[in-house]
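Removed: one protein chain of the complex. Kept in place: all other protein chains.
Naming follows writing order (A and B), and every chain is counted from residue 1.
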Amino acid sequence: MHPFVLSDPSRCIGCRACEIACVDAHMDEDMVEAGNKELPFSPRISIVHEAEVTAPVQCRQCEEAPCVAACPAGAVVSEGDTVRVETERCCGCKACMAACPVGAMQVAVIPGKIKTPVAHKCDLCTGREKGPACVEVCPAGALRVFGREDLQRIPVSKRRQSASQLAGYN
Amino acid sequence: MPHRLNPFILATASKCIGCRACELACAAAHIEGGVSVGSLQAPLSPRLYLTCVGEMRVPVGCRHCEDAPCAAVCPNAAIYRTDRGVQVDESRCVGCKTCIVTCPVGAMEMGQIWENGKPVMRRVANDNSPEGSEMEPALLASKCDLCKDRAGGPACVEACPEQALALIYPDAIKRRRNIQAALALKGTGARAGEVL
Partner (left out) sequence: MSVSSPIVSIDPLLCTGCRRCAEVCPVDAIVGTLHQPQSIDTERCVMCGQCVLRCSAFASPFDETISDIPAIRKERGLPEDDSSTLFAAHFRVDKGSVSSMLEDTDKISMVQCAPAVRSSIAEEFGLAPGTLTPGQLAAALRRLGFDLVYDTIFAADVTIMEEASELLERLESGENLPMFTSCCPGWVRYMETAWDDQLSHLSSCKSPQQMAGALFKSYGAEIAGKQPEQIASVAVMPCTAKKFEAGRPEMQADSVPDVDAVLTVTELADMLKRKGIQLTSLQEEEFDAPLGLYSGAGTIFGASGGVMEAALRTAIAVTTGKEVDESGVTFTKTEEGISRATINVAGKTVRAVIVSGLAHAAKLLEDVRAGKADFDFMEVMCCTGGCVAGGGQPKLLPHVDLQDAIQRRRESLHVHDKALPVRASHRNPSVTALYENYLEKPLGHRSHTLLHTTYGEAAGGHE
């Protein structure tokens, strides 16, 4: 199973540090230089600010990713730990945006060689030593990586708790 | 129409011996096959889970919550409440795994889903394979469906050699217990002329 980053809305303070860290982690220039050059700012994590909830949303790295299925160019692939966009193959058709149930996919211009809007989304900062930049930067501890082991451990530990409760009343 | 509470399968820990017959029957009930283990056309993927804590053994499964957290977090409306429990529409599941993390009971897992005697497959990129990708069985949200299409009712309940599992209707239990309690109260209170 692919790991993914999930937010805890009860902790999120809506500071947008995650968005900034995300953009920073996905370009060669530092933020000041990028600002001077007026490079595009397109984070792969989106803070939702609504009356009911404040929380960042990003890709869940679906096992049966609709974006992979929708892409006519074979530019979105399920590989290793993530669902990955091969931007060189993306033609900007936006089918992935239409397909993604959480709105995690963005089609926009990003810093780099390609000057037309291309699909991009959370890649778990693959290759980044300290893991996802958003998780590292969040001052409220509202973001967490759910890894393969977590996904195996969590239901098991909940079942152990449920089992103990069951034993308690019958 | 009044809201009827979902039934669910409840295990009695004190009766359970931990034989896994429920898990075996459950897994078999959800794949193609005949009467024997060898005739099953897929690996076993149970939807309730024998859980061992110390000496205690008890299977744990979906409670078919009225305000199901799994259904609430599903981004693709693949999990929904019906008059026969909380159900997963596998054709809508995208494998986002949020339901696994959300379920308070630990009832959700990602399992192989079989259709017409074949696993639902997916293509995964792999640079080492000649085609650059290979097929593997898809993992989709998998949890108790109360054996909704099975004539004999839930397979786990039928399989338990110790009668430790039961499909319970909470409304009916409440009503029955209310009546019992009322009958037990009969003859007490005002008739006894007691002022409390």
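As a working rule, a contact is a pair of C-beta atoms (placed from the backbone, for glycine too) under 8 Å apart; a residue touches a chain by one contact, two chains touch by 3 or more.
What you see is a predicted model; the values in this text were computed from it and never measured.
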{"item": "Listed residues B:S14, B:S39 or B:S129, member touching the removed chain", "value": "B:S39"}
{"item": "Of B:C52, B:M121 or B:M135, the one touching the omitted chain in the full complex", "value": "B:C52"}
{"item": "Touching the absent chain when the full complex is considered, from A:S46, A:T87 or A:Q152", "value": "A:Q152"}
{"item": "Touching residue (missing chain; options B:L24, B:V124 or B:A166)", "value": "B:L24"}
{"item": "Residues of subunit B (touch criterion as defined above) contacting the omitted chain", "value": "17-25, 28, 33-40, 43-46, 49-50, 52, 55, 57, 109, 111, 152, 155, 158-159, 161"}
{"item": "Subunit A residues that touch the omitted chain in the full complex", "value": "152-153, 155-156"}
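Definition applied: only the chains that are shown with their structure count from here on.
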{"item": "Distance from the mean Cα position of subunit B to that of subunit A, given in whole angstrom", "value": "30"}
{"item": "Residue ranges of subunit A touching subunit B (in the complex, touch as defined)", "value": "1-2, 4, 6, 60, 62-66, 68, 77-79, 84, 101-102, 146, 150-151, 154-164, 166-167, 170"}
{"item": "Complex contact set, residues of subunit B against subunit A", "value": "10-14, 49, 51-53, 56, 58, 60, 75-76, 93-98, 100-101, 103-110, 122-126, 133, 138-140"}
